[in-house]
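Left out: one protein chain. Kept in place: all the others.
In this document, chain identifiers A and B correspond to the written order of the chains, with residue numbering beginning at 1 in each.
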Amino acid sequence: MRPLLALLLFLSLALAQTPTGEPPPDLSPEVFKIASQLRCPVCQGESAAESNAGVSQEMRRQIAEMLKEGKSEEAIRDYFVQRYGEWILYAPPRRGVNWLLWLAPAIGLGLLGLGLWRYLAEARRREAELALGEEELRALEHRLEEE
Amino acid sequence: MTPGLLGNLALAFGFVFTALGLALAGFAWWAKDGRYVEAAKRAALFSLLAALLAFGALEWALLTDDFSIVYTVKNHSTKSPLWVKFATLWAALEGSILLWATFQALYTFLAARRMRDYWMAPAALGTLFGIQLFFFGVMLFVANPFTPVPNPPADGPGPNPLLQNHWMMAVHPVLMYLGFVGMSVPFAYAVAAMLARRYQSWVATTRWWTLVAFGFLTAAIFAGGWWSYEVLGWGGYWGWDPVENASFIPWLLLAAFLHTAMVQERRGFFKTWNFAYITLAFSATVFGTFLTRSGVIQSVHAFVEGAVGPVFLGFLLLVLAVGFGLLSRVAGEVRDVGGMGLLSREGLLLGGSLVFATMAFVVVLGTLFPLIVEATTGDKVSVGAPFFNTAFAPLGAALLLLMGAGPLVPWGRVDAYAARALAVMASALVLGAAASLFLGATFGVALGVGLFCYNLASVYYQAAKGARVWRAKAGGALAGLLAYLVRARRQAGAQLVHLGVALAALAIVFSQAYRSDVQKTLEVGQSASLAGVEVKLLRLSAFDQGFRFAVEATARVQGAGVLRPQLRYYPTMNSPLAAPAVHYGLYNDDYLILQAFDTEHAQWATLRMVRTPLVLWLWIAGGILLLGVLYIAIPERRRAPAGEGVTA
Partner (left out) sequence: MRRLFYLLIVAVLGGLFWWGLHRNPGELKSVLIGRPAPDFELPLLPPYRQAWGERFRLADHLGKTPIVLNFWASWCYPACYQEAPVLQAAWEAYRDRVLFFGVNNQDKTEAALKFIDRFGLTFPQGYDPRGKVGIDYGMYGVPETFFIDRKGKVRYRHAGAIDAATLKAKLAEVLR
């Protein structure tokens, strides 16, 4: 253990880990579940469950403490929203402009479906107008392609 | 000769030959003269040689610790291991653009060799040269890795520690660029087809190129997921991070294209849609590059660099403008004729591609939503995994439903065989879901299991159908199956791809639903139950590895043997990087992370244990998927390079 201690003394200034010298708290799966819905404030694109930045560790600790106090998941989320705003939530609340996001699958499918329906209706209308057999058409298309 | 001088010369030559190639392609187009095309092909060869020379020059500087150019000064360290030194070429912005340009030159050269159609070739080659010119230009004028440094230092900081932490980081970006750059060839053909007004045949011609790009993108996405799993230290494989999304969008659009392309090849439908899919897929690769290199949206992987952002934005807008401009002309001219029912092969293929396109739309909107909201209302919002997982669940289920049915239903309409197969598959779905519910699964997991059973049944019926079709020729049922697998590569390969997707979906459902994540501090010698598994902390040790310093916990994990997670300290970072230890299991992965340790007496360590079911099957599924793509892509026999569409 001696080389470990010597090197750690040398490095100790650089380490931001456990400044108090005490071990981090024990955490249950529920803590990580809640933390994964919250954004790590200093990180770029990581949740408080993924990141090991100091703030995320403190956030996990506070979540564990609040769970022990018997607070609900929703109350814990609110606690962080009060401090950071809704920016801290990785799933924006379902209201206002955010509906645009939540309905994105329906909007996307709807728009594409509408386009498709119009396309098919037109193709069918043309078929009726031309009133040509499919065989003839294919032959014609083939000839066009050859040119 | 120094690496800096050689590199700059090579870049200049590359730029000139690319410009020459572009000019020659232009002449060929205006003069309608095939001789210019041949000359342009030669320019492609010379620009490839120049790119390789520049690549070699940068490797030369890296491998010989030459600090006379800006790239090594900023990103290289003499202390790095050899493979890190080699891979440092693509660990930072300028080098990654060089890798991109080199691959572009390679694809341009290879695509040029296959171009025999003098009507399309000038436009296709011109497009490729245009894209290539952009990358050479960026290197020469905006982000030149070979800019000389007046007073070379003796050593540098080395590449980003996150990238040195795992060998996969030497592989993943290469695959990603091969996929991204590979998209340029189908795009070039699409542009050429739109310019030359040949709206039908390009789909068959580019099918192989599209598969190549799709294969590399698939490999890159799975490799990236595995890298995240092994390195990022939280036991996940996909975080819906903007950069991950940026690689996923072109993949989704390509998947959409591959499905409608079949309908166009067979029935001539959806010509405009296919142009749109390819245009958007290529734009998405540029968009992804713009996202990662401009810092416009914050992300873990982004290299942020000043002038490059606007330059890539300009390129993106140019690509979109050209693509949309041509598209609007095509849309006005194409007159597809005919009717089709939705319960037919073409209808189901179309449905699948519609779902893929919707997924792409959701990812684009989700990625850009924070930017859109901030620009319009000034508020800051975040969109991450909880949203994407929710939004993708119904879309994924729809896709799995269509995927099972599609290959069984014949072109035109449902036949008796398909109807019977669908009935059995539907029962498999219901039975699988019901059994899971009975065993206590949640609704989502039950649906996942049901859909997996449904697709397994579909795989069986597809194989049986293939065997039946080939039985007459091969003689005997087993020989028929074999003949189907060997001769009908396109179908058999697609079946393999679909099996891979079904398996991946099952692995994702289970690993999302039943992951357990626990953190606990243990004294050395103490054992405790973590996530239901007995873990004993055996000892703490430390190593000085020169380029980094590592602290290691040795722990015995019940059923997984001895695991050694580490915390790694790099001189350039003020907090350590966790290197987790993973035990891969058929049912569960045990994933151990060293979170913290006793810095004073080395008496305790805080361990985080993530136990996730079926993750191993995700990597297996990735392998199956990739094998399927390869199986389709390997040319069936020597055939005319123009590549008439082979429909088995």
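In this text, a contact is a pair of C-beta atoms (placed from the backbone, for glycine too) under 8 Å apart; a residue touches a chain by one contact, two chains touch by 3 or more.
Given the structure is predicted, the values throughout are model-derived calculations rather than measurements.
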Among B:Phe290, B:Tyr461 or B:Tyr569, residue touching the chain not depicted: B:Phe290
Residue in contact with the excluded chain [from B:Leu342, B:Leu371 or B:Val562]: B:Leu371
Residues of subunit B (touch criterion as defined above) contacting the omitted chain: 290, 294, 296-297, 309-310, 313, 316-317, 320-321, 324-325, 327-328, 331-332, 368, 371-372, 374-375, 378, 380, 574
Positions on subunit A where the hidden chain makes contact: 12-14, 16, 19-20, 41-42, 54-55, 58-59, 61-62, 80, 82-85
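Please note the rule applied: only the chains that are shown with their structure count from here on.
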In the complex with subunit A, residue positions of subunit B that touch it: 198, 200-201, 232-234, 236, 239, 241-243, 268-270, 272-273, 298-300, 302, 335-340, 350, 354-355, 357-358, 361-362, 365-366, 369, 373, 376-377, 379-387, 390-391, 394-395, 516-521, 531, 540-542, 544, 549, 551, 569, 574-576, 578, 595-596, 598-600, 602, 604, 606, 608
Touching residues (chain side subunit A, partner subunit B) in the complex: 1, 3-5, 7-8, 11-12, 14-18, 21, 23-29, 31-33, 36-37, 39, 43-47, 49-54, 60, 85-92, 97-98, 100-102, 104-105, 107-109, 112-113, 116, 119-120, 123-124, 126-127, 130, 134, 137-138, 141, 145
